[in-house]
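The complex is shown incomplete by one protein chain, all other protein chains being positioned as in the whole.
So, chain A:
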Amino acid sequence: MFKQLMIFSIEKESYLRACGHLRKKMNSLVGQANGDNNKPVESSIRSKLEEGLEPNFIQVVNESYMHNVPKGSETHFKVVVVSEKFAGQPLIKRHRMVNELLRNELQTSVHALSIVAKTPEQWQESSKLVEPSPACRGGFGK
């Protein structure tokens, strides 16, 4: 009787462990499908820019890995936004539009933001290649 109970509890334990493992796996699969489970900042940048600028094309690149920050950080970003809303606006105004939409992110977690802001016409004419940001020089100041 006691032996049986032991076996049962061991089985139960390994069963629960397996369940936990499966659940974790499921979560990570769902996360990959959504693409944002582990990237809250990246996804909020994307959704705010999509909402505010209705872009024809948008690219949000997490460049944090290039810098002196822990792995998986969301501190350094590059955004490429192609939107009709930039038409007739000088570059500085376009940057201000982006900065304004991401004000909250820039005040809290985001620390470097490189911006490419073009109209659809300019984007068509351009090489559509986005140059990488300059290499880090170690000055991660706090």
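Rule of thumb we're sticking to: a contact is a pair of C-beta atoms (placed from the backbone, for glycine too) under 8 Å apart; a residue touches a chain by one contact, two chains touch by 3 or more; residues count from 1.
In this text, contacts and distances are computed from a predicted model.
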| item | value |
| --- | --- |
| Listed names "Glutaredoxin-related protein 5, mitochondrial", "Large ribosomal subunit protein uL29m", "Transcription factor Pcc1" or "Serine/threonine-protein phosphatase", with the criterion being the UniProt name of the chain not displayed | "Glutaredoxin-related protein 5, mitochondrial" |
| Interface residues of chain A (partner: the chain not displayed) | 91-92, 95-96, 99, 103, 106-107, 112-116, 133-139, 141 |
